[in-house]
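Following: one structure in structure tokens, then a few remarks.
Excluded from the complex is one protein chain; the other protein chains are retained at their positions.
Should a chain be cited, it is by its letter among A and B, assigned in written order, with residues numbered from 1 in that chain.
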Amino acid sequence: MSNILTLLIFFPLIAAIFGFFVNKNSIRVYGIAVSAAEFLLSLWLWKSYDSAQAGFQFVEKMPLIPDFGISYYLGVDGISLFIVIMATLMTMIGIIALSVKDGLKNLIITLLFLEVAMVGVFVSLDVILFYVFWEFSLVPMLYIIGAWGGSKRVYAAIKFFIYTFAGSLVMLVGILYLAYLYYTTTGVWSFSLTDWYALLLPMTVQKYLFWAFFLGFAIKVPMFPFHTWLPYAHGQAPTVGSVILAAVLLKMGSYGFVRFSLPLFPDASVAYITPVAVIAIIMIIYTAMVAYAQKDMKQVIAYSSISHMGVIIIGTFAMNAEGISGSIFQMLSHGIVSGALFMLVGVIYDRRHTKLMSEFGGLAKVMPTYATIFVIMTMASVGLPLTIGFIGEYLSLAGFFKVSPLMTVIAGTSIIVGAVYMLSLVKKSFFGPVTNPENEKLKDLDSKELWALIPLVAIVVWLGIYPKPVLGPINNSTKALVQLMHNKAQTPEAKKIILVSKKAKEAK
Amino acid sequence: MTIGLSHYLILSAILFSVGLAGVLRRKNLLMLFFATEIMLNAANIAFAAISVHIGDLSGQMFALFIIAIAASEVAVGLGLLILIYKKYGTLDLDNLSIMKG
Partner (left out) sequence: MENYVYIALFAPLVSSLFAALFAQKPKIQLVGIVTSVLIIVSLLASLTLLLHIEETGKAVSVTLMDWIQAGDMDIKFGFTVDQVTAVMMSVVTLVSSVVHVYSNYYMESDRSFNRFFSYLSAFVFSMMILVMSDNFLGLFIGWEGVGVCSWLLIGFWYDKKDVTRDINPSISPSWAANEAFIMNRIADLGMLVGIFMIYWNLGTLKYSEVFAHLDTLSHGMLVGIGIALFIGAMGKSAQFPLHTWLADAMEGPTPVSALIHAATMVTAGVYLVIRANPLYSQIPEVGYFIAVLGTFVAIFAASMALVNRDLKRVIAYSTLSQLGYMFAAAGLGAYWVALFHLAAHAFFKALLFVGAGNVMHAMHDELDMFKMGGLKKQMKWTFLYMGVASLALSGIYPFAGFFSKDTILEAAFNEHTYGIWFVLWFTAGLTAFYSFRQVFMVFFGDERYHELGVHPHEAKPYALWAMAPLAVLALIFGFFKEDFVEFVTKFLPAYEMSEHTEHMVWILTIVTTAIALTGIIIAYFKYSKGLKRNLEFEKKNKVYNLLINQYYIPILYEKTFSKPYKELSEIAWKEIDMEIVDAGVDGIAKAVKVMGDESRKMQNGNLSSYLKWMVAGFIIVTVVSLLTVVIK
């Protein structure tokens, strides 16, 4: 089955088009069936993936515009494999948990289109193809926020769209310039990433290009001070929109750093560790404080996303296999955990039509199952060992400790400030007496919500205890990436900081 | 004193400026037409003169083309002017502003 990636991209597309002809009453079943099939397909991809290999697998290459070296070039490695699986999983879970009544059909079709874009971004190895999927992902999300969102949905949707779009245009300029450089050095046009990896760029050029790509990725992540679109988008988006936004779309930015910035510009990346780390530290502490000040449950989790993304960035710029593996694992963990938390907020919103913490209090007594799952996810979010949240956070920080112990200590306060806002959220909403009479008769989770949440709880515990099946392939590919960066690095400083792990060295 | 290229070009420039001034100052559409014709002919003079100067006929050919286009333009333009006059009863530019953004 060599075309599995093509199938993975285009199956939801075709299914979405067929979706227009499906009866309104059966669209829900149809959506679940399609997304489940897609998820199984991605699991099959994992099963056929050879974990011992570090390079790209299931590679497909077909020229699209040969004159400019643009081709239909797909492949996965350990870094992207699990993000793809997470994208299909979260889409499925999001569709299962849907509680929207109006325009359900259109919403499900939009979600399937979004899935096409998400899978496409993570499996594209041609930069133009990547860019097309990258931008294409904005459109369904724009609709999801703008059509099914809250009262300020149009403002939020447009802000989201224009902000991220502006950033990616700068990145496009960078892409085109890099392609031009490739043409001038080799004499042929190529947009394939593997070709670009072989390109050695002078330091001055790397610096400009690094910031061009940085802007595109940083807005997507979102990094401070480009983060303000996120609270609006989350605040207004319907539950499924928030789930996918937090779980997958933000990861496009951090994935971009790993896939593009680090291997393409190793020297510039090393040179800019300090400013990037400072931004990441600001993200961690500052947004954690902002999260603590929020009155709205969903905003707490929205800001906490930014804080966690800070840890991911720190790990990425650790420049060693420990940190980068950790940051990729943390992407998965954050995807699962914040996705689940957004879903949990959606549950209470469906019942009470408010997300203000002051309206709640004592929910643990009324909705014990709900509270249990919420607390489990809270613990995963604050990085408790034996949950999925710990491994990524620990490895990211451990990796960066090699680069700068002092900054790691400051960034490490994430385990404190994270506990502060999450526990105060839990205390305000779930503990204390039931003061609001409206909360006295709330229904606990129904079967639909349980079906959506139990798998996530299972994953949180499973990958917390036994991360090897996931961390192993990630680690292999990361080691190869670090090796590549080390070989490419030109400045002595970069050679020193990009740390090839000893085991990889011995294997050579 | 022989008449050289520069004289023609100066004439052309003067004519062009006259036309330009007419375009800018006149308010009547018909007068505007005349002014553009003057500008076109200024260009024609320059084309023809340079064509002779460098010994290449394509400049004079261009001039002929421009004359032809100007003629057809006048034909279409005058037709439109009559229609505008019939519809609005005026050819004053300041009163014609249905394109306001």
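Descriptive notes on the structure:
By definition in this document, contacts are C-beta pairs under 8 Å (C-beta built on N, C-alpha and C of every residue); 3 or more make two chains touch, one makes a residue touch a chain.
Keep in mind that this is a model prediction, so the values were computed, not measured.
Of the listed residues A:61, A:152, A:443 or A:468, the one in contact with the hidden chain in the full complex is A:468.
Across the entire complex, the residue among A:395, A:460 or A:485 in touch with the chain not shown is A:395. Residues of subunit B in contact with the chain left out of this view: 20, 23-24, 26-27, 29, 32, 93-94, 96-101. Within the complete assembly, residues 159, 162-163, 224-225, 227-229, 286, 289-290, 292-294, 320-322, 325-326, 329, 362, 364-365, 368-369, 372, 379, 382, 384-386, 390-391, 394-395, 397-399, 401-402, 405, 408-409, 412-413, 415-416, 419-420, 423-424, 427, 430-434, 465-468, 471-472, 474-475, 478-479, 501-503 of subunit A touch the chain that is not shown.
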